[in-house]
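Working notes, structure below.
Here the complex is missing one protein chain, while the rest keep their positions.
Then we have chain A:
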Amino acid sequence: MSIISTLEQITDRHHVYPFLVPAQAPKLDVSHNVLLYLEDITVSFDGFKAINNLNMYINDGELRCIIGPNGAGKTTMMDIITGKTQPDSGSAWFGQTINLLEMDEPAIAQAGIGRKFQKPTVFEELSVWENLELAMAGNRNVWSILNARLNSEQSAMLLETIELIGLQANTQMLAGRLSHGQKQWLEIGMLLMQKPRLLLVDEPVAGMTHQEMDRTAELLISLAGRHSVVVVEHDMDFVRNLAGKDRTVTVLHQGSVLSEGTMSKVQQDPKVVEVYLGE
């Protein structure tokens, strides 16, 4: 190529260099009805394989329960999906266009994956209202949060969420003063404010009373459809309640899927019986 034509190309004012194009997260594409793809994922910590060749697909709008004994890799799996841990191999895609392994935690959260931790982590020094306000979906860069003001639409949404989680009487209370169950709900409320497509819920009923458990199950079931919900739980009664007759349950064992299907099918699977009840 002659120098002149190179120059012409460089100085062409309509030419947009790829590095100048703002990095834009591709749009979520769920045209195949699958929201989350985890394929052949392996993670090891000091030689111990926490996740071993894990394959899992979560459909759009599905409510999926994941059970498994301690050390089955449930929490590590969530760490991978939310960007906290990088797997040694395998791939994780959100829809068909978003590669989760290339993104960090804030980017994944903004793409629409919300996570609830095992231990309720709300911001104890902030009020219930402020906790929800911070979680609200919106622009997260420093300048816009400095100038952010609630508009009436956002206030209405906040009030709606507060009602849904039943904390109307505690709006101005510091989150640190809530009871354990209330904190769990507040955290679920905060997740909802993020408007995620996928909700990852880690042991939501740990330490709850039976009444609170039933309410939580109701809440999670009502969320499915609009959001995909993945629930990791130990409590079998709760999972049975949540999964009902036709929802899929996945059993993890030693970092890979041991069995998958409806609750009754999984319970009769001899492999599951062996792992849970011993030989």
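Observations, loosely collected:
Here is the rule we go by: a residue touches a chain if its C-beta (ideal position, glycine included) is under 8 Å from a C-beta of that chain, and two chains touch if they have at least 3 such contacts; residues count from 1.
To be clear about the criterion, contacts and distances are computed from a predicted model.
Per the UniProt record, the absent chain's protein name among "Amino acid/amide ABC transporter membrane protein 2, HAAT family", "YeeE/YedE family protein", "Chemotaxis protein CheA" or "NADH dehydrogenase subunit E" is "Amino acid/amide ABC transporter membrane protein 2, HAAT family". When you scan A:115, A:183, A:197 or A:253 for touch with the missing chain, the hit is A:115.
In the complete assembly, the contact with the undisplayed chain comes from A:147, out of A:11, A:31, A:70 or A:147. For the chain missing from the display, the contacting residue among A:105, A:160 or A:237 is A:105, taking the whole complex into account. The chain not shown here touches chain A at positions 82, 84, 105-106, 109-110, 114-115, 117, 121, 123-126, 130, 133-135, 140-142, 145-148, 190, 194.
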